[in-house]
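Since the structure comes first, as structure tokens, the remarks are kept for the end.
Complex shown without one protein chain; remaining protein chains in place.
First chain written, first letter: the chains are A and B, and each begins at residue 1.
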Amino acid sequence: MTQAATNPKASAPIVKADALKAYYVTNAYGVERTVRAVDNISMSIAAGEIYGLAGESGCGKSTLLKVLLGEFQPPLTVVGGAVTYNFEGKEQDASAMTAEDYRRLRWSKVSYVPQGSMHVLNPVRRIQDTFHDFISTHRDVTKAESFKMTSDYLRDLGLPEKVMRSYPHQLSGGMRQRATIALATILFPKLIFADEPTTALDVVVQRGVIGLLKDIQQKEGSTVVLITHDLGVHANLADRIGVLYAGKLVEEAPTRTILKTPKHPYTQFLINSLPDFEERTVRETIPGRPPALDNPPPGCRFHPRCPLAIDVCSQVEPPMIEIAPKHRVACHLVTDVSTVKDSHASL
Amino acid sequence: MQTLRDLVRYSPSFRYGGIILLVVLLFLLLSFFSPYESDERRAVPRNEPPSVQHLMGTTSQGQDVFWMLTFAIRNTLIVAGLAVVIGRGIGVVLGMISGYLGGTWDRILSAIVDSFIVIPRLPLLILIAAMLRGQITLIGLGIMLGLLDWAFPSKRYRAQILSLRERDFTHTAVFSGMRTFKIVMREHLPFIIPFLLADVVSGFLFAIGMEVTLAILGLADMGSQSIGTMIYWGNYYQALLTNRVWVLAAPIAASIVVVVGFYLVSIGLTTYLDPRTRVVRLQVKN
Partner (left out) sequence: MKLLKSFILPRIVQYLIVIFVGVTLTFLIPRLSPVNPIDSAMGRLTAFQTMSPEATVALRESLTDLYGMNGSMLEQYLSFWRRVLVFDLGPSFTNFPTPVSELIGTSIWWTAGLLGFSTILAWFMGLIMGTLAGYFPNKWWSRSAENTLITIYPVPYYILAFILLMLFTYYWPIFPLVGGARGTPGFTWSYISSIFYYGFLPALSIIISALSFRFIISKALTSSERSSDYVKFAEMAALPKRKILFSYLIRNTLLPQVTDLGLSLGTVFGGALITEVVFGYPGLGTLLLGAINAADFNVIMGITLLSIIGIATASLLVDLSYPLFDPRVRYE
């Protein structure tokens, strides 16, 4: 997949989160509500890898991405922990960045491919002008130089020439998404966050987008942190996958491992719900619904829906423990020594 | 009822607007206790500045400005009320027909309504009023204003109904076999009513504005007292040039107070109706 995983020089993680807690705190009509979207998450992402974040809607993936990006505005507040970047050996605390730091990092080093690119491009500006806007903010270029950069890059990515002078509404959905990806990566940033880049696109276009992301990653050796609920996309792209549930990281392992031998019951459910061309069996869904993040269940957040739950699951939060190289799980059944004999339990 | 309680509690503009309107209502009711007839002249000493006996002074025709104002407020609001009832009445009916029938009926009606909206109303109103000069009564004025202000409301009601029709709860009701009338009454009315209130208030604002505009031009029912006619006569008898500011100041102040009152209430209502605040409110309530 990628070469970076074996490169010793890139051993310092390009971005890491330490015991990160980010909540939405709102106060309306005299009632205060706290939504614990990201609750004590620690992870580190190596340079040059493709890391996938998987989970249901409302599990906190988008929030995690926003915080990793350094995009937190009220009501989203970082209540605890830290996010640290590491570019060319220099560490930087994301929450301590000034506006000037933002401007230097954004787009040249850290970039973002948004979810739902239908309205991400300024509707009254031509694509080439929008590109110039973004480029000239971070590089000292003339309009002609921007246009050249843009047209070369778009051509490399397989987009037709006419895209340059078009307005966003004149492009098809797939072209718009690809143009947006191009816009996000035109300065060849080292760290790219992609939020559901393939959702709401038909499968043919999805393949094109996946291919595009792979291309970019391979050519520049960038790191990609990818969110999607579609495990198929993760299977195609990601080196490592982290599974989120109700604001917590429940399992993290290389893609093959997650797909073949998932350990956490939730992950097992997710994998088993994937359609399989060969077998024609009934797919099971997980009973119940994910918890509301303002009032999560005590102990392990998955325990109300978990068919294997035992007493300790409803009392004590399972810690994230490395059970094998690069494989971490947060589940009492898997990590508690006393229940190790049930660790082969699966569905 | 619950709606009203919420509005009074959480919306300062609704609260203040409501208080102002209550004061206005008080003035209106006072008019029934006036010691003078509305068109009585020479009832009191002329051209007196405000004093304890005559709170707002007197005019050059020997009328007490304070009691004139009570009549004026009553009549202006009657005219506006009539206009609103007629205008919104037509608007609601047309909007509902258009919204519920749909199809070609909707398209024809909408095309007609759209053409009416673009026609400038004031010039027509001036022409009609000029032709009928001397013959317009308060009721007539109200009817005229109402007949000219149904186009935009009907568009808005139609839009509301169209959006309500497509909501999930409507589909559920239809699928479960509820009859159309029941659906309208039970499911849709609770949404339409606050919308209607906000719209009625804006109708009042328009009608009051038009009445005063016409009166200043001398085109309203010049025999009765209304806020507009008070301003007209004040101007006519040179209140400014002859140093009798209070004759004009009273109706002008009243006009501001009434309009601001209605306006604050409408802000309160529209913020309440705004889908975003509604969502927050529902979340909080649960």
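Keep this in mind: contacts are C-beta pairs under 8 Å (C-beta built on N, C-alpha and C of every residue); 3 or more make two chains touch, one makes a residue touch a chain.
Computed from a predicted model, the values in this text were never measured in an experiment.
Student: Taking the full complex into account, find the residue in B:A130, B:A159 or B:I193 that is in contact with the omitted chain.
Tutor: B:A130
Student: Hey, which of A:V67, A:V120, A:I216 or A:A253 is the one touching the hidden chain?
Tutor: Considering the complete complex, A:V120 is the one touching the chain left out.
Student: Tell me which residue among B:A83, B:L109, B:L248 or B:L269 touches the hidden chain in the full complex.
Tutor: Considering all chains, including the one not shown, the answer is B:L248.
Student: Residues of subunit B in contact with the chain that isn't shown?
Tutor: 114-115, 118-124, 126-128, 130-135, 205, 209, 212-213, 216-219, 231, 240, 245, 248, 252, 255-256, 259-260, 262-263
Student: List the subunit A residues touching the unshown chain?
Tutor: 69, 71, 99, 102-103, 106-107, 111-112, 114, 116, 118-125, 133-134, 137-138, 167, 169-170
Everything below uses one rule, namely that only the chains that are shown with their structure count from here on.
Student: So how far apart, in whole Å, are subunit A and subunit B when each is placed at the average of its C-alpha atoms?
Tutor: 55
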